[in-house]
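Remarks on the structure that follows.
For this depiction, one protein chain was excluded, whereas all remaining protein chains were kept in their positions.
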Amino acid sequence: MSTTIAPPPPALPIARVATGSGGPGGSHVAETGVWIGIGTICMSFAALTSALVVRASGAPDWQHLRLPSLLYVNTVALLASSVTLELARRRLAAIALYATLLLGLLFVLGQVLAWRQLLLQQQSLASGPSSAFFYVFTVLHALHVLGGLCGLVYVQRRRGAGVLSAATYKAAALYWHFMAVLWLYLLLLLTIRG
Amino acid sequence: MGRLFAVTVTVIALVSAAIFALHTWWLPIDISAHGRRIDSQLNETMIVAGILFVAAQLALAFFVWRFSERGGVRSTRPIKPFPGGAAPMVVIATILVGIEILVLTFVGSKVWASVYQTPAPAGALQIDVLAEQFAFYARYAGPDGKFGGMHPDLMNDATQNFFGLDPANDTTARDDIVVGSLVIPVDQAVELRLHTKDVGHSFYVPELRIQQDFVPGMVIPLHFTATKTGKYELVCTQLCGLGHYNMRAYVEVKSQAEFAQWLKAQAAAL
Partner (left out) sequence: MTHVATPHTHAPPQSWLRRHVFSVDHKVIGRQYLDLALVAVFTGMLLSWLMRFHLGWPDTAVPGLGKLAPTGAAGGVITPEYYLELMTMHGTIMVFFVLTTAPFAGFGNFLLPIQVGAEDMAFPRINMMSFWVTLLAFLVLIAAFFVGDGPPLSGWTAYAPLSAVGKDAGPGQGSGQTLWAISILIFCVAQLLGALNFIATTLDLRTKGMSLARLPFATWAWFITAVIALVAFAVLMPACILLILDRVAGTSFFIPAGLVISDRLQPHMGGSPLLWQHLFWFFGHPEVYIAILPGFGIVSQILPVFARKPLLGPRVFVTCLVAIAFLSYTVWGHHMFLSGMNPFSATLFSVPTLVITIPAAIITLLWIGTVYGARLRLTSASLFALGFVSVFVSGGLSGFFLAQPSTDIYLHGTYFVVAHFHFVMGVAAMFGIFAGTYFWFPKMFGRMMSETLGKWHFWLTFIGVYAIFMPMHYLGLAGNVRRYSAFTDDYLQPLIPLHRFITIAALFTGAVQLIFLYNLIRSRVRGPKAPDNPWEATTLEWSTSSPPPHDNFGGRRPVVSHGPDEYGAPGPRDYVMQADS
């Protein structure tokens, strides 16, 4: 039997698939992927939030955790990195992208320092439910930020090679801004309920 | 081939349904005051589900019989759309199942509420039931009518202090009666308070038509009235570890006089 395949439409490039990458690709699939990823991450953190609410309301052993003030410094660093990333994207300035990477790295290092501070105050995973949730939330968030940093390094390298598409840049930025939004939410949650 | 399929499906459907209908294997006797309502709810569901089961299987069988090609010869008969398209299917399913849902929910939730959402009648006999890996223990308040407090740090199987009682300091605990099977009087409301000292367990007595999980950290009330004397098995239905298969005990339903006598004998033996 005959199989009929229409000739390819001339306007359509053969490779519409992300250009051979596991990370953010060349067309708007990268942005779609990031949006789906954001949905998943929201769902995971929503599950953990509901776990926190259930755990906090059901037991007498819940003690409010005083957050280390270093966290606010880290918050400033993360928010600033979002601003520099937008600057980098608008003006395509290399220096601003490096600043973003540096600020992101500072945020993660700052989080590590905050964990150390808490550990020195005998606030460990096992010491109580509020500190346990604090570590779970902040460590998971930091891992996601590290993932974002890897994405930004990838963006930087493609930019250096002159093959970075605006769509990829946009997708990476979207993820990075989401990390900041997620962090603000977590900070609020941990301040109110933690 | 289509005929073979039709016959196979029909035979399977009818034989399966017949075994249900003939009660070849069926529920054990009901010895509870509320069980009748559960059984009738189950019967009602069985009739409806049975009719839908046989109807759907036979419709499938009939259509396959009627519309399959025979002997590998390509049929040239024009296809026929289903009369009315998908609309009748949607209407049939929605109305039939919808009515069924309404009826089952309306009646069934009353049955459920009568067992699980009403408080035990006043004067119900209070019994503490403790589940642990892999046994059940029952505790009666004793002559003073009061239960001693439970202290997890005192719970110990080796000294047989299953409930963690502290008779040295707690006078109400001294006359508490602890036994390894659940003994209850017939025709009297009983309220159990389910405790577990380790992991999740479950309380299931098929004849009593009752089942409830034990949840660590919670004390769960459960009430029922037994209507027939006898000895019945109580099994744990929540996977609770290596010896789960062995976690069984007896429920002994005694006449009220025998029960009073038994309780007295237990108190005297302390």
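The chains carry the letters A and B, assigned in the order they are written, with residues numbered from 1 in each.
Keep this in mind: a residue touches a chain if its C-beta (ideal position, glycine included) is under 8 Å from a C-beta of that chain, and two chains touch if they have at least 3 such contacts.
None of these values were measured; they are calculated from a predicted model.
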Left-out chain, listing which of the shown chains it touches: A, B
Omitted-chain contact residue, chosen from B:A135, B:V235 or B:A267: B:V235
Positions on subunit B contacted by the hidden chain, ascending: 1-2, 4-5, 8-9, 12, 16, 19-20, 24-28, 37-38, 41-42, 45-46, 48-49, 52-53, 56-57, 59-60, 63-64, 67-69, 74-75, 77-82, 85-86, 89-90, 92-94, 96-98, 100-101, 104-105, 108-109, 111-113, 115-117, 132-133, 152-153, 155-158, 164, 197-200, 202, 204, 206, 209-218, 220, 232-233, 235, 237-246, 248
Interface residues of subunit A (partner: the chain not displayed): 1, 3-9, 12, 14-23, 25, 27-29, 32-33, 36-37, 39-41, 43-45, 47-48, 51, 54-55, 58-62, 125-126, 129, 132, 136, 140, 157-158, 160-163
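As a convention for this text, only the chains that are shown with their structure count from here on.
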Mean-CA-position distance for subunit B and subunit A (Å): 48
